[in-house]
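Removed: one protein chain of the complex. Kept in place: all other protein chains.
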Amino acid sequence: MADLDVVIQTAAFDPGELQQQLIGQSTDIGGVVTFTGYVRNANEGDEVSVLQLEHYPGMTERVIQETLENAAQRWPLLAAQVVHRVGELVPGDPIVWVGISAKHRAAAYAACEFAMDFLKTEAPFWKKERTADGERWLDQRSVDTERTARW
Amino acid sequence: MADLDVVIQTAAFDPGELQQQLIGQSTDIGGVVTFTGYVRNANEGDEVSVLQLEHYPGMTERVIQETLENAAQRWPLLAAQVVHRVGELVPGDPIVWVGISAKHRAAAYAACEFAMDFLKTEAPFWKKERTADGERWLDQRSVDTERTARW
Amino acid sequence: MSERGHVQVRFFARFRELLDCDAVSVALPEEGFHLSQLMTALAEKGELWAQVMSEENLIRAVNQTVVNDDPPLTPGDEVAFFPPVTGG
Partner (left out) sequence: MSERGHVQVRFFARFRELLDCDAVSVALPEEGFHLSQLMTALAEKGELWAQVMSEENLIRAVNQTVVNDDPPLTPGDEVAFFPPVTGG
């Protein structure tokens, strides 16, 4: 059974360290695919100064854990981890990291993309942007729901 | 135009440092997808002790650079880098790293998988395994040529 | 948290701000009280509450699982209302 892990934290994280933890001492791994999401400085034309991330503690972890379990049933994975930040972030900050290890790369690519697509549409996080014009809650992008429907 | 880079080296590399270099000071990036290939301890049942990697200097860089240029034409990328080791490697060593940054994750996932598929089938590298039974040159996997044919 | 005969109702993001309410405990008036009945009861708390309960993009979760049907509620259940998610 693949080793699956979900962490929600306010602290910053280092993608390199997370990848090191994911592989550990394993020499079975053929490939690791990672996704790191960053806070962008502009959204729909407005300069973003701060991004506030709210979530639903408990449900968030459960939804992402289930997503990783579904991925591990669909593809032969060795390990999968999701780390997601909440609280205040600024442009350039890493916000989410998904790392997947597998013997062969095709499984790792597919599972990493699958995990991000479901995280984007099912995990209870909400983003609020602060720009020069004030604050606004972000709307879900239709492209994200379309991507999830592919699986 | 996306910032494209190819490095062939005998020295070890650190995936975390490479990702840090890829993003630099940019706050345009929405997502980074990376692939890290590792030397596996076993191949077709035999324990691998050393992997020897030979390449065709000059052609290797050219083929990978062209692959990244093709990727940047197909998808809106911010930056792409491939680092590939040659020489002697042992199980657990990172052998190849592909990092792609983009405003949106779909482009980064697609370009990263595209780059690895073409690297596996077009870049002139050859692997020779040393096991308890002696040395052997590896054969190309048919799954790799099939994956490249998808694009 | 979960009093006997009550459900805990939670609000997130835009709805939490609009109602100025993180969570409220609601007594179940009868056995077999359904989620839609809870929503009707909440809508009666005022104009803003009625507005949130009639939102087109209102996601509903019972015990941290999104529901699309109208399940009966049980004392101790946790019900949540929130907008479409925007993480990652």
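We call the chains A, B and C, going by the order they appear; numbering starts again at 1 in every chain.
One rule holds for everything that comes next: a residue touches a chain if its C-beta (ideal position, glycine included) is under 8 Å from a C-beta of that chain, and two chains touch if they have at least 3 such contacts.
If you're wondering where the values come from, they're calculated on a predicted model, not measured in any experiment.
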| item | value |
| --- | --- |
| Chains in view touching the one left out | B |
| Hidden-chain contact residue, picked from the options B:10, B:49, B:73 or B:140 | B:140 |
| Touching residue (missing chain; options B:42, B:59 or B:143) | B:59 |
| Chain not shown, touching residues in subunit B | 37, 53-56, 58-59, 62, 84, 95-96, 116, 119-128, 137-140 |
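The rule is simple: only the chains that are shown with their structure count from here on.
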| item | value |
| --- | --- |
| Centre distance in Å when subunit B and subunit C are each reduced to the mean of their C-alpha atoms | 49 |
| Whole-Å gap separating subunit A and subunit B, where each centre is the average of the chain's CA atoms | 23 |
| Per-residue multi-chain contacts in subunit A, two or more chains | 37, 116 |
